[in-house]
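Complex shown without one protein chain; remaining protein chains in place.
Note that the chains are named A, B and C in the order they appear, and that numbering of residues resets to 1 at the start of each chain.
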Amino acid sequence: MTKEPILDVAQLAHVEIYSTDLEGSVKFFREILGMEEAHREGNSVYMRAYEDFYHSTLIITAKDEAGLGHIAWRATSPQALERRVQALEELGQGIGWIDGDVGHGRAYQFQTPDGHKMEILWDVEYYQAPEDQKTPLLNRPQKRPARGVPVRRIDHVNLSASETNKNVEFLEEALGFKVRERILDGDDKDVAAWLSVTNLVHDIAIMGDPLGEKGRLHHICYWYGYPQHLADVADLLIEAGFKIESGPGKHGVTQANFLYVIEPGGNRVELFGDSGYQIFDPAWKTIEWKGTDLEHSVIWHGSSLPAEFFEYATPVRTKAPVENV
Amino acid sequence: MTKEPILDVAQLAHVEIYSTDLEGSVKFFREILGMEEAHREGNSVYMRAYEDFYHSTLIITAKDEAGLGHIAWRATSPQALERRVQALEELGQGIGWIDGDVGHGRAYQFQTPDGHKMEILWDVEYYQAPEDQKTPLLNRPQKRPARGVPVRRIDHVNLSASETNKNVEFLEEALGFKVRERILDGDDKDVAAWLSVTNLVHDIAIMGDPLGEKGRLHHICYWYGYPQHLADVADLLIEAGFKIESGPGKHGVTQANFLYVIEPGGNRVELFGDSGYQIFDPAWKTIEWKGTDLEHSVIWHGSSLPAEFFEYATPVRTKAPVENV
Amino acid sequence: MTKEPILDVAQLAHVEIYSTDLEGSVKFFREILGMEEAHREGNSVYMRAYEDFYHSTLIITAKDEAGLGHIAWRATSPQALERRVQALEELGQGIGWIDGDVGHGRAYQFQTPDGHKMEILWDVEYYQAPEDQKTPLLNRPQKRPARGVPVRRIDHVNLSASETNKNVEFLEEALGFKVRERILDGDDKDVAAWLSVTNLVHDIAIMGDPLGEKGRLHHICYWYGYPQHLADVADLLIEAGFKIESGPGKHGVTQANFLYVIEPGGNRVELFGDSGYQIFDPAWKTIEWKGTDLEHSVIWHGSSLPAEFFEYATPVRTKAPVENV
Partner (left out) sequence: MTKEPILDVAQLAHVEIYSTDLEGSVKFFREILGMEEAHREGNSVYMRAYEDFYHSTLIITAKDEAGLGHIAWRATSPQALERRVQALEELGQGIGWIDGDVGHGRAYQFQTPDGHKMEILWDVEYYQAPEDQKTPLLNRPQKRPARGVPVRRIDHVNLSASETNKNVEFLEEALGFKVRERILDGDDKDVAAWLSVTNLVHDIAIMGDPLGEKGRLHHICYWYGYPQHLADVADLLIEAGFKIESGPGKHGVTQANFLYVIEPGGNRVELFGDSGYQIFDPAWKTIEWKGTDLEHSVIWHGSSLPAEFFEYATPVRTKAPVENV
């Protein structure tokens, strides 16, 4: 009888990004994506989407370079948290406990082999809407904003890594992530992998960094759930002077209806326009894209991805000269 | 420290319904909803939607009365299956093991306090598309049918019960279901409850049977994921002579974009037109609708539900004369 | 050889409504429907939707009773204007020329047999976006607002009349409107009629007033063109405390995807969520709904219309006691 699956991580709780233009970033997430500013402290602004149930899902911290601050995962129980901490310590990737931050209690920090900083936690603060923001739709934590084309909730994070497989295996072993889909090169090594602990196709993805850099952020993603909203927000973005990197279009991998744009602070943001497909099968066999099947992997239909998509990540690095690759 | 959650049930695997018009039912699911006939044996036809990964998710069995045959749940692992069987036996609701059926291996049968027959299993047969049905979209088990307005996958099942609370508690204790939302009467007793083991708001719902009957089926639900498809299928239904019971419209509870219709075999079918919202919070606090909040619970906007919706279930029973209620 | 059609009226140019709550009305059209305030003068506020090309399409004038101010039609040419003025004078329905108003030049005023005030004109002022509102989408007169769920353009107006046929015939003879669809009673008299001079199914509709009142307004309608926006604006309306009278739903007549709501000033507003169907046939034979066909005329699918829909019009009148009908 095979080993039981690890079911100790429940979800992506929040992401911290570094911004080279804090007020520009806040304005972007607030005015275009309709997100709410929940709190400010030090160099950080805490934000959330209108169907995010916790205090905040996005922390934007002013810094001289864009990139990933950290990613927080919520455990399925206090006991599950303890088990994961033990596993992380055994793998030698642990950093240590912090007392907590705005919006959550104590958390255990660690890093991926590539150096992306993460934390796992149990205690969270729930968002409490002020009276004028309470909605009769009781399963919605606040009214839908009448501002921009408002995203509904955080969806996933996508990381660039100097070496894909090692980081994928770390997420599987340390946290119980399951690899839902992967793109393989001619040697059957991962070019990219999409992993989840939820029924979503991915809570996180790891893609090989073509510049060979470590610890970079490819993008964060917020969710609409309806294709029309990608067309709507595309109007706002273009008319506000933003250049859409790609989309709306549909990926083969994950079946995601996507749009990518670089926010003013330098980071790539994906907007997700439908529900993709969902995975309930507890014995899911990873979908493997390789060889001639790759034709339909990145783009199922619509927008193609520019070369920039495969190179740009944050912090921004000049592409290495050919002789150094 | 609180008890850990039971994470032993992964998903709804399939549902068997009884039909008083087997060929009419098959034609409905095939021609209007674009489902595939996977197998026929005895009095039963096995069907699936084009994004269902298993052999079949709907079994239609000819019978003199419409209603529920059985509901099958898939465990998260072989070990989880054994744990649930033990729990079911301890609760005295077990029936016993069967060797399997078309599309799956051995399964443990049991019943709810109200008498709805269920089974839990691990071994499943995956659908293998014939060559001409294979698609380059590798995460889709077969091509999208060019027939009717094709549903994508099974979504949930909704049961009528003579007494709601007892059956809800059984699902919580025996199988680890979490109550996501509930409608309460003036005495804070459940009028209806929506439960899940997945990130969906519900894999199953239990609603009080106003006729006081036991073990009836309120509806089964298949999923589109896109609102447009409810409008599209409404055209087909009306023009084929079907009466839409209600919808398209949007529930407050579950945020579901719904359409209800009675299939030719007598059972109510719901079609689900978006992704609703999803629950990733492992400590989800049940949404409770009662008192003045009820105004927005059943209908958030659009179609209202006719009285029939609250009375009609299968097997069909004449509403008891007033003096007997 | 039959008489040639009159092709002298091009379009609905603007509508003036009376509001018992001018600021409430302006806030509704501005904050929920994303319309722009173009001008204020005296007791009137001039507004337009972001894809309206003229100075304004809605004039809201403060008054002690809600209702219709006037409706303006634009002729297809200066010559066409003169021809229509002559026809109106011959029919004895003319009032006379005015020098113009904010947003347009001289106009000829007249009234329907029921007393609804109208005008026909040629000279219009085009909207000129300020620099920060110019969009690179050159066929759009200004940027899409990031406020509310913005409507795109004015669509049509719907009038209540004490007697339908006489007013319908007036529109045909005096202005060249074609009756696209009609609902007939048992005596083949119009219960309601939908007329247009454009390819839209209706620029104007006339419905019998069940209270026998003269000159009332049933509703004005603004256009979205996409079904999703009806669901989006429904969220905003409900959460802002408005009661949606009906919708989203789909009419059989006109195939309109509709939502109806009463604006704070007392008038009914329809929001139109798709393109319906269009009529290009120059010899269109009026669609006639009567007898058993009526079942699908008002509602094709979705929301039903409450009794209020057939009685409420502005100015608001108490329903006459049965003996007086």
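Odds and ends about this structure:
We take it that a contact is a pair of C-beta atoms (placed from the backbone, for glycine too) under 8 Å apart; a residue touches a chain by one contact, two chains touch by 3 or more.
What you see is a predicted model, and the numbers here were worked out from it, not measured in a lab.
Put simply, the missing chain touches A, B, C once the whole complex is considered. If you put the hidden chain back, the residue from B:14, B:70, B:229 or B:296 that touches it is B:229.
Of the candidate positions C:110, C:226 or C:260, contact with the hidden chain is made by C:226. The chain not shown here is touched by just one of C:93, C:133, C:275 or C:304, and that residue is C:275. Checked against the hidden chain, the listed residues C:136, C:186 or C:241 yield one contact partner: C:136. Counting over the whole complex, chain C has residues 1-2, 4-5, 7, 10-12, 51, 53-54, 74-80, 136-140, 152-153, 181, 198-201, 225-227, 252-255, 274-275, 277-278, 280-282, 287-289, 293, 295-297, 300 touching the chain that is not drawn. Within the entire complex, the positions of chain B that touch the omitted partner chain are 31-32, 135-137, 143-144, 146-149, 226, 228-229, 232, 235-236, 238-239. Where chain A meets the chain that is not shown, the touching residues are 227-228, 231, 234-235, 238, 244, 247-250, 257, 296, 300-304.
In the analysis below, only the chains that are shown with their structure count from here on.
Shown here, the protein chains touch in all possible pairs. Separation between the centroids of chain A and chain B, computed from CA atoms only, is 32 Å.
The centroid of the Cα atoms in chain B and the matching centroid in chain C are 44 Å apart. One simple way to say how far apart two chains are is to compare their mean CA positions; for chain A and chain C this gives 46 Å. Each of residues 228, 235, 238 in chain C touches at least two other chains.
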